[in-house]
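Excluded from the complex is one protein chain; the other protein chains are retained at their positions.
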Amino acid sequence: MPLITLLTDFGLKDGNVAAMKGVILNIAPGTHLIDISHNISPQNIPEAALILARTAPFFPSGTIHTVVVDPGVGTGRRPIGASLGDQFFIGPDNGVISMLLKKIEELEQNIAFVHLNKPEFWLPQVSNVFHGRDIFAPCAAHLARGAGLEQLGETITDIIRFALPEPELTNYGYQGEIIHLDHFGNISSNIRIEHLQGKKVSKVRICGKEINGMVRTFGERNQGELVALCGSTGNLIVSVVNGSAARKLNAVVGDNVEVFINKD
Amino acid sequence: MPLITLLTDFGLKDGNVAAMKGVILNIAPGTHLIDISHNISPQNIPEAALILARTAPFFPSGTIHTVVVDPGVGTGRRPIGASLGDQFFIGPDNGVISMLLKKIEELEQNIAFVHLNKPEFWLPQVSNVFHGRDIFAPCAAHLARGAGLEQLGETITDIIRFALPEPELTNYGYQGEIIHLDHFGNISSNIRIEHLQGKKVSKVRICGKEINGMVRTFGERNQGELVALCGSTGNLIVSVVNGSAARKLNAVVGDNVEVFINKD
Partner (left out) sequence: MPLITLLTDFGLKDGNVAAMKGVILNIAPGTHLIDISHNISPQNIPEAALILARTAPFFPSGTIHTVVVDPGVGTGRRPIGASLGDQFFIGPDNGVISMLLKKIEELEQNIAFVHLNKPEFWLPQVSNVFHGRDIFAPCAAHLARGAGLEQLGETITDIIRFALPEPELTNYGYQGEIIHLDHFGNISSNIRIEHLQGKKVSKVRICGKEINGMVRTFGERNQGELVALCGSTGNLIVSVVNGSAARKLNAVVGDNVEVFINKD
């Protein structure tokens, strides 16, 4: 049974996600549909890129990830398809694939792109404001049904990418930044466990607060305490035990995170 | 594999949608379940009617739409089933089917109704406050499993309907009203593209603001600008590019929308 995931900023109220699912099941009955998230902040491409990169690796070979965070819908921005290792991507050419693409490149897996420019794989009528339903859903469904990616459009190579800012090596350790605030208020930074391997973190500075050292997990400190630890995606995170660090620190994506390494 | 959709005002916190799904899968294992929305405003029948009419046409033949926005649960209001063209509806007789029904009538497809009055197709115990779980879910599941609609209850014809207010033709163009505010803050009016075909819109007046002409899509104007355009369901919509028109205009469902047609 083919597997299609959906990742959008549509919210869950208006039925737009359901319209996409109806279109897919019309073309490819029996397709297994999994929601990654529909609560991406409106038009927030970097946020969608992060969530996609964090979840896609856990899905089976052959999964088709359909991403519709698409402020450029109906303009010249291209609808694209990609094969990324053993999975597929369908969505707008606006950089939303950037972070997943970087991971696939690091794994040296095969990558190919097409411009989804074959209207025979779209709905007969295409609205200027909802390509998720009219172009992306049908293209994903045709892939699920067995069409080859190269049938859906012309091969291209010049897709749009953006780079996540990398943390800077400083004389005291690393300066990075906040890249995500999650549902619990955990703060995720772009400083990764790879940066810290074999080193001893003496303190973490964030939003005017200092945290001494790192813990292994939340339960090592008391309720309400601020802690720094390694998150489930390998990033250094800052949390409040059974509370919201984002709220406590008034944190905002882009704020500085400084890690001090013990030099001894 | 039969396909059942669910559209409710239950929200996603309390597990009530899950209870319905459990009931369905008990009776009709393997049924494909798709959520249309569970975030309809509490008891808002017209909102549910709109979302149903906008999404149902994208689903495959045979789909069973189960709608539970049901302020009259446990009173004399009837539970009904309907065949609407090649799809089915299960839900309360409170008008929530009105807009979809109108579309099916315009397409001159077959329509039939039954009063779901055969307790052998319900759960053995029926609560007075949750017919979604105890009557609608099991009836939908029995349909999915192969029961004919006419087995589920007696044929009826006098179901409850309401009419969506139609825009008025005026000396300057059309006067309509706001019928929906979506997740992005796009404002949907009841003035449809059919009203405007072949005409030139000179301006749109809404909530004390005037918008000159219409655009094809959001990206034709700058971030933050107010635009009027044709939405993905063929309605005239008013949006703010990468922003919320509903918030900017303090718009409320029912507010006037006036379209001025160029007479030249």
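The first chain written gets the first letter, and so on, giving A and B; residue counts start at 1 in each chain.
Convention: a contact is a pair of C-beta atoms (placed from the backbone, for glycine too) under 8 Å apart; a residue touches a chain by one contact, two chains touch by 3 or more.
Keep in mind that this is a model prediction, so the values were computed, not measured.
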Can you say which of A:A18, A:I36 or A:A228 touches the chain missing from this structure?
A:I36
In the complete assembly, which of B:H65, B:R78, B:R133 or B:H195 touches the absent chain?
B:R133
Where chain A meets the chain that is not shown, the residues are 1, 3, 5, 7, 12, 32, 34-40, 51-52, 54-56, 58-60, 63, 180, 182-184, 216-220, 229-232, 237, 242, 244
Where the unshown chain meets chain B, residue by residue
9-16, 18-19, 21-23, 25-26, 29-30, 33, 42-43, 71-75, 77, 127-130, 133-134
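Everything below uses one rule, namely that only the chains that are shown with their structure count from here on.
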Using CA atom averages as chain centres, what separation in Å is found between chain A and chain B?
31
